[in-house]
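Note that one protein chain of the assembly has been removed; the remaining protein chains are unaltered in position.
A and B are the chain letters, set down in written order, and residue numbers restart from 1 in every chain.
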Amino acid sequence: MRIKSFGSTLPEWQRGRSIQIQVDGKAIEAFEGETVAAALLASGIHTFRLSRKNKEPRGLFCGMGICYECLVTVNGTHAVQACLTPVAEGMQVETCREWEL
Amino acid sequence: MSNVFDVIVIGAGYIGSSVAYHLCAAGLRTALFDQGSMAAGASRASYGSIQIQDLELSKSVELIRLARTRLATLEENLEQKVGLRRIGGLLLIENENQWQMMEARLKALHSQGIHSELVPAAHLREVEPRLDTSTLLGGLYHDDEGQIDPFRLIWGYLVQARRLGLQEFYFTEVTGFDVKNGRLEGIITPHEYYSAGRVVLCTGAYTRQLGRLLGREWDIQYILGQAMVTDPAEPVLHNHISSASFFEETPADQEGAVRVGLAISQSIHGHLLLGEAMVVADTFQSWVPNQSLQAIAGYVLRCFPSFCRLRVRRSWSAPVAYTPDWCPWLGPVPGIEGLFLATAFRSTVVVTPLIGELVTKLVTGGKCDLNIDNFLPERNLDYAH
Partner (left out) sequence: MSETYELAVIGAGPAGMEAAIAASEAGVKTVIIDGLPREGGQYYRKPSQAFTASRKTVVEKEGDLLAERLAGAPAVKIFNALTWGIFKEEKSEGWLVGLYGPDVPKWVHARTLVLANGAYDTPVAFPGWTLPGVITSGAALILVKSQGVAPGQRVLVTGSGPLLLSSAAHLIEAGVEVVGVCETTRLFPKGIIYAPTMLGQLHRLQEGMQYLSLLLRKKVPYRTGWSILEVHGKEHVEEAVIARVDSKGIPLAGSLRTERVDTVVCGFGLTPNTGLARMLGCRMEYQPQKGGWVPLRDSMLQTSLPGVYMAGDGAGICGAENARWEGRLAGTAIALLTGHLSNQEAGKIIQRVGPELARQRRFGRLLGELFSPNPGWISLARDETLLCRCEEVGLAEVKAAVADGARTLGEVKMVTRAGMGNCQGRMCERSVAGAIMQACLAEGATPESVGMYSIRPPLHPLPMDFLAEAGLEE
């Protein structure tokens, strides 16, 4: 969920302008400046991919681009790290898409 | 733990692990040494390919033929799965000269009972669907080549050898040999002395420096071979792919120059193994120069443009040894009783089970199933000016 009120230990930010992205074919609200991971989590989407061997749900883990768990397909490009990728107007995000060469 | 052994094997790669296993299975008290970990040298960089098309035809046919029969029963004998599977092999032909060479090679292979097929460009995609044939004249194809998992094979030998009493000493450098009156008595490492009447060197590119410890200058050279591995993909490659340029004569390379050949396989786990760059160097180096990465990627994409978005995970470099006539050294070292060489094999994977067996026979004075006169070190061991 997006934070509505910020306590004193947190900085207070105004989000960028509101945009729309597509996640698994559904329109989702996001804000410029957010990462794909943050936008997905804020919309209640926590499973980003299924593990290759055991097909288990995986999502955000380290949040800083070194664990490679948060991989989603963005505009047709496979294995994009959601925690490092900023949202853009009209972006097409697919979760749990099995990749074919 | 005693420091006395019947046989000491130096080098824990394909050949060394097989030799160690067979010696243990024959009841010999055996030790295995390596300056690094298991598979620290050329074996680490191997694709595990079992090829027939790059066969050296003047001396090695019988060796390879016999070797293949041992491969067939390997998993059963070892009681270990090593990922052995059958795949095809395709040598890509890029120009007229290569075409003529492959025609000649086809005939030569046929005369040895090995039946390859010359496939013109128009039909290449029946053999390898993703191949871009626009710059190719065709390919030499053999449908009965193979593949194993390099680590599973070496590990398989080591696990079984351990059960039979193998002692292993990794990250242990051999700093000297104890030779008295032309007889080998043992080896010396930085902290210990190990005695053995027989020592087998399966040491690839490290063989030369071991020879120097004996005051010999052995004529074994090496180049650095480099390759890389990708993310796993669905089965997209049906064959091991190489290039007929492998057979073309090329002028000697300057140190540091990168030469690129083609070696592409898909592993049983789905990863694509992409190579191969070769660099002449006088030091071992485990990481890959940036020019090699670029050269390999470029060559691969020319053949398989649909791989463009496949991601490369890791690259590596390993020293690959060769002798003056490109045939292995297999047999006793002249002048030093008890010292044997089993190294510099060209098609290492396929001969691995057989060599373990042959070396055991050599070392125990038994009779080999194969005439190995062509491979005796005495033919060209010492560096002649």
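We adopt the following convention: contacts are C-beta pairs under 8 Å (C-beta built on N, C-alpha and C of every residue); 3 or more make two chains touch, one makes a residue touch a chain.
All values derive from a computational prediction rather than experimental measurement.
**Student:** I'd like to know which visible chains would be in contact with the absent chain if the whole complex were considered.
**Tutor:** A, B
**Student:** Which residue among B:159, B:214, B:336 or B:376 touches the omitted chain?
**Tutor:** In the full complex, the listed residue that touches the missing chain is B:159.
**Student:** Can you tell me which of A:57, A:76 or A:90 touches the chain that was removed from the display?
**Tutor:** Result: among the candidates, A:57 touches the missing chain.
**Student:** Looking at the whole complex, which of A:38, A:72 or A:93 touches the chain that is not displayed?
**Tutor:** Going through A:38, A:72 or A:93 one by one, A:38 is the residue touching the chain not shown.
**Student:** State which residues belonging to chain B touch the missing partner chain.
**Tutor:** 37-39, 151-152, 155, 158-159, 162, 168, 170, 230-231, 256, 269, 286-291, 293-294, 296-298, 300-301, 307-316
**Student:** Given the full complex, what residues of chain A touch the hidden partner chain?
**Tutor:** 1-17, 31-35, 37-38, 41-42, 46-48, 51-54, 56-69, 79, 83-84, 86
One rule holds in what follows: only the chains that are shown with their structure count from here on.
**Student:** Counting only Cα atoms for the centres, state how far chain A is from chain B in Å.
**Tutor:** Distance between chain centres, rounded to whole Å: 46 Å.
**Student:** Quick check: in the complex, which residue numbers of chain A touch chain B?
**Tutor:** Those residues of chain A that touch chain B are 52, 77-79, 99-101.
**Student:** Could you pull out which chain B residues touch chain A in their complex?
**Tutor:** 231-234, 236, 306-307, 309-311
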